[in-house]
Each structure stands twice: as C-alpha cells, then as structure tokens.
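A quick write-up on the structure given underneath.
Certain chains of the assembly are absent from this excerpt, and the rest are unmoved.
Letters A, B and C name the chains as they come in the text, with residue numbers starting at 1 for each one.
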Amino acid sequence: DQSLVIAGRTFSSRLMTGTGKYPSLEVMQQSIVASGCEIVTVAVRRVQTKAPGHEGLAEAIDWGKIWMLPNTAGCKTAEEAVRVARLGREMAKLLGQEDNNFIKLEVIPDAKYLLPDPIGTLEAAQQLVKEGFAVLPYINADPLLARHLEDAGCVTVMPLGSPIGSGMGIRNIDNIRIIVEQAQIPVVVDAGIGTPSEAAAAMELGADALLINSAIALAQNPVFMAEAMGQATRAGRLAYLAGRIPCKAYASASSPLTGTIV
Amino acid sequence: DQSLVIAGRTFSSRLMTGTGKYPSLEVMQQSIVASGCEIVTVAVRRVQTKAPGHEGLAEAIDWGKIWMLPNTAGCKTAEEAVRVARLGREMAKLLGQEDNNFIKLEVIPDAKYLLPDPIGTLEAAQQLVKEGFAVLPYINADPLLARHLEDAGCVTVMPLGSPIGSGMGIRNIDNIRIIVEQAQIPVVVDAGIGTPSEAAAAMELGADALLINSAIALAQNPVFMAEAMGQATRAGRLAYLAGRIPCKAYASASSPLTGTIV
Amino acid sequence: DQSLVIAGRTFSSRLMTGTGKYPSLEVMQQSIVASGCEIVTVAVRRVQTKAPGHEGLAEAIDWGKIWMLPNTAGCKTAEEAVRVARLGREMAKLLGQEDNNFIKLEVIPDAKYLLPDPIGTLEAAQQLVKEGFAVLPYINADPLLARHLEDAGCVTVMPLGSPIGSGMGIRNIDNIRIIVEQAQIPVVVDAGIGTPSEAAAAMELGADALLINSAIALAQNPVFMAEAMGQATRAGRLAYLAGRIPCKAYASASSPLTGTIV
C-alpha cells in the first residue's frame, strides 16, 4: 500500500483524531496513542481562549511525533476563519512545528447542525491558498464543490458523513463515492462516524483517510474505542486494496456437490 | 475481554473461516493464517467425495492449531444431515482431534438461496444432541427458532446475515439483535458478510463470533481480505466493549465557544 | 389488474385493517371506511373477554360489507390457538357470516417483541386445515417456513415486516422478496408498517396485500392516515404492474443536446 501523502508530507496512519470532549487529558493522551494516529486536529480558538477542557491541552501532546492540524472551529465567516488560520500557524510554530502550514478550514454559520457554508468556505480557501497555507476544507459532500476547492489549490477535501458529533455514520455515501472517484487530492471523511464499522465502510469505498473525534472521546471507554477505530481504518483500507466480492441477489454454494456419500 | 467459549472449549479469536472456493490450497493456507482464526469449517461431503478443490484439503491444514468444525453442507433433510454429521466426527478423529464432537448443522433443501429449513434443522439438532454432538445450527435469523434450538441443547446458534456467498451483508439486523439479546449461548453470524465493515457491524451489536468464507476466498486478494476480516472482527468486539456514543439527529460541538479572540 | 383471491373469495382492496388501539369506535368506523378496506381482523380473545376498547366492537362494524378475519392474538401455544380459532368461527357465524372459515393464526409466546413461534404455528396450521379452516398464518419472514405452511394447505402466508406496532417498516425486505417469488398463495405483509411509503414499498416488490393496524389507529389523525394507507397500497400495486425503471449508479440525461442555441 502506498502511504497517505498530503501536501508532500507522508503519513503511515490514515486515521486522524481530535482533542475535544475527552473526560481528561490523560485519557486523551492514551487514546491518541491507542489509535495509532499521526495527525491531531486542534481548535485554535478553544486553545487561545482556554475554553473548558483546553487548558494545557496543546502542551499535553508530543508534537515531535504528532503532526498538528489547527482548525478554525467556531468561525462563522470566511473572514473570521482566515484570521484564525493565521493564529493557528503561529500556534504550530510556537509548539515547534516551524514548517507546519496545514489548516483545517471550517466556516460554520449554523449552530444546530454545524454544517459548513459552501460559499464562505470556498472564499476562505482561495485566500488561504494565496497566503501559502495547505488547506484542508471541511465540506458537505458536494462533488462539484469538492472540484472547485481542488481547483482552488486545496490539498484535501474533507466531506462530512453526517453532522459533527451525531454518530449517525455515513449518510450520503453516493456523494462521497463520487467525490472519491473524481478527486486527484486525498479525500478525508470527517464528522459523523460513530463506530468502527462506519469507519471501515468509508475506507472500503476508497476514502484516503478519516478524522474521528467524538466517537472516540465520548465513548464509554475512549481508549478501547480509539484502538478499535485504528484497527477498523486499517481493515477498511486493506479491504479496498484486496477487492471485495460482488453483491449478488442469490446464494452461491461452496462447490458443486456432484458426488454423494449417503 | 472474556474469551469465546463454545461447549466448554475456549477460543481467543472470534472469527471462523472456511475452506471452499479458494483459488489454491496455498492461498487457503495463507489466508487462514492471516485471518488469525482458530476454527475452520469443512464440508464433510465435499471432502469425502473429493469434490473439485477439496482433494488434499483436509491434509493441508494444521489441525494441531486449528479446531475443525465439520459441516453438513449439501444435506437437504434432517436424516441426511445426521448421517453426514456422524461421518464428520469420524473425519475429525482420523485427523487427530479425538475429542472433537462439534458439528455445524446445515439442512438446506433450497438450491437457489441456500436458506435453511427450520423444521428439519430442529429435528436433526434434537437427534444429534442425543448422540452427544456439540451442535452449531445454521439458521434464518428467527428469534423463536433460536430459542427452540437453545432449549434443545445446541451450543451456539448461527443466524445468517444474508444468503451464503451473496456478499449482501447483514440484512436482518433487528432479528439478529433480538437473538443476541435473548440467547444464553454464543451467537455466531454466518453467511452474507462481504466486507470488514459488515463484520465489524455484526460484532458491534453483540454477536459473539463470525463465520466468513466466500468474502475471503473469492476476494481478489484473499490473504489481504483475511487479514482485514480478522482486524475488523477484533475492532467490532472492542467497540462493543468500549460502548459507542448515542446517535443524535443534531450536531454536537466540541465545547462551548464563550470566549472570543477575533 | 387481477383481484386478490384468498381461499376462492375475491377482494378488490388489497389493504386489510384491524380494530385495536383506536381512540374510539367512531374513529375506528370512519377509518375503516376511509381506508377502503374489505377485510378487518378482530382479536377473538379480546372480544370474548370484553377487553378495554373491545366492548361493542364487533357490533360496530357492518359485516354485510366487511369480511371478518378473526385472529388468535394472545395465544402462546398451538393448542390455545386452535381453541380460539374455533371460537372465532362461532363468532363470525353469530355475526352473520355463516360461510366464514377464515382464521388469522398467531402463536406468540414472546411478550416483548410479539414474534411468532414457527414450530407452534406450523403445528396449529396443520390441525386447523384438517378442521376445514382457511388459515392465514402470521410468521417471521422465513421462506422455508412459508413453504411448509403452503404445503400444509394454508391459504396465505403473512410475514411480518418488523415487530407488531413498532412502526419500523420492512426490515427484512430480501426475505419477503424471496417469499413472494416462491409462493403460489397470496403473500400478505403484516406488522411493522408505519407509513404509506413503507406500505407502497411492500406492494412494489410484489406483495399481494397488506395488513395495517397500529400505524392507522395510533396516528394523530387516524382517518387521514387510513386514507393515505389505502392510496399508498393502490399506488404500490399499480407501480408493480407498471414496471419500474432500473436503478443506475450514474445519471441519465433527458436527451442528447447535440444542437446549440446560445
């Protein structure tokens, strides 16, 4: 299998995780290790404002091993997101990742479903690409929007499976399949995955990677779930490479039973 | 996690595989190893009649490490199945498993969908239990039938997810969930699983084990798929123990954004 | 379209309804009319014991227009069901349907999911056929059990879509499809349907008729829902006859756009 490459950087794990919602920093640390992930996303605004559960968070992760993916959670407009992205780059530098220009772009005006704004996201992406960012935009699973973002120079697209934290799984699998089929950049399914089976399903249809936060952090046993998600991500990738059997409406016996012994 | 115990015998793997449909004995051997399985089912009639692909099959497996699960594939009536079960016990003894009285009971009068006969299956199970077999019956996912079989002394029930070899996945998940909820014996989902995500889904809802043959043997790369199925089975089990997040219709943000930095 | 024929009797409506759970007898009466149904099932035990809501129930329906389908709800064993069936025949006679030997056979030992017992159902069906009943058994969607019941002389099979009153819809559509494909007697989908779309879906796959009670009686507006269910049953049947378009993974434009005007 070829490794995941984003903006020229190579990763061997195809699972990304987050830092929000964990019961404690210790559980977060252990879960990150158990998942085997190499990329962790951090909400810039929450770290900067020391939102509940975010104090000491940035320092609790070994950024020598984990690649930081700052995100613009909490931004409602393109303008806000661009400003927070710049702060994110500073944060990464302060934490020792001098060459880290990654930004997970979220432009979310809607508080109930946390769905991203396609217009504001494209606008912010165009600006951030100009400023030299490696932009990973969070989007509704719209194949045409994905193409616009790729044309604008984004380094991945991150379609959602279902609303953030909902645990509803992949509810728009056809559109994600089309995005995977058409994109020349990695497709990272982000948001909505609740179980390892859903993680595996996304990988089986050809997604390049996953980002999972709530399903791990809010599981009854986050560390177990983190390990399970890591396994399922690998299993799904391996199955994608292995080539599944076709679905048939009828049964298929193991072999003809021409002889008889009874 | 507690191990899987069937008829007093302990297994650490929760994935069982088969021997049919592989492109070669070598691929079968490697796939069994890659899957990490400890139980392999063998069609007694096919071995006895040396059906295509079954010559040398029984000898190709290391029965010092793998527990044999003889099956009555190809039997259309209870009577036939009982006779083949007895032959299966002899076969296991000849291959060195003196104390193996396991039998996977299949009574399948229907050639198109290979669906099991509930009446014949119950009748054969009652007879085989009397004769000292540890009976693992293959059944449609009918919770009341499962209860009759448990009452009759079967050591597991093996509800199908969808027709054998169809790769359609788990198409009756509610009934399987009810069987899992009610059974005091292990529930093994058997038939229909096509992908690791489907394997994980069955384990997440509390199935005790899985039996997967076609999806591995007929994958384009059986060895990769075997490994993926083993991983997914473990991931699904781990997730079941970890306790998944609830599904919600709405989104759930990582944390309140009361402060502001922009 | 050919009419529905059960045990030699012809019906033009393919929707059957029930009498339980309505807010009042008046609403029940209006709902039956709005649905356009010609067959109504009545729980013999509930009428005999004057269970809450069942007083005056049998008299509230115009049995000159509606064909009574007595049912054995509340019976846990074959023996009980046979006795209640006999009482049902008497009840039909008393209410003026001298030649009515129909019985909806329910053998339900399980109080939580109200799932039928395949063994007890087959046993009772064999006895009731001997006694001259036209037997319509309520069953789990097991194609092999359906075949046994047809062989035993039943005049329909009535597979459930999901547990009684659950409103979960058709959760085992593949098995129902196989039953429809194989049966020579009418297939009536019974239990679980919650919405007109689910009613239509069952008819589109070739079911001959539907029985719907809770989804009508417990709707906020039972009369509206009864009318909707009647329409949907007809729509689904008409679509079955009309022949649907195939599903495709890709789009299909209305016509080539060779010319150009802009």
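Keep in mind that, in the parts below, a residue touches a chain if its C-beta (ideal position, glycine included) is under 8 Å from a C-beta of that chain, and two chains touch if they have at least 3 such contacts.
Predicted model only: the values in this text are computed from it and were never measured.
Of the identical chains making up the complex in this file, 3 are positioned in the shown model, whereas the full set numbers 4.
The definition used in the following text is that only the chains that are shown with their structure count from here on.
Looking at which positions face the partner, chain B and chain C present mostly the same ones, since more than half of the interface numbers are shared.
Taking only C-alpha atoms, you rotate chain A by 180 degrees to land it on chain C; that is to the nearest 5. For this pair, chain A with chain B, the centres built from the Cα atoms lie 33 Å apart.
Note: centroid distance chain B to chain C, computed from Cα atoms, is 34 Å.
Across the assembly, chain A contributes residues 249 that each touch 2 or more other chains. Only residues 109-110, 113, 115-119, 122, 140, 142-145, 148, 162-163, 168, 171-175, 178 of chain C touch chain B when the two sit together in their complex. Interface residues of chain B, counted against chain A in their complex, comprise 18, 20-21, 43, 45-46, 48-54, 73-75, 80, 83-84, 87, 111-115, 163-168, 194-201, 204, 213-215, 218-222, 224-225, 227-229, 231-232, 234-236, 238-239, 241-262.
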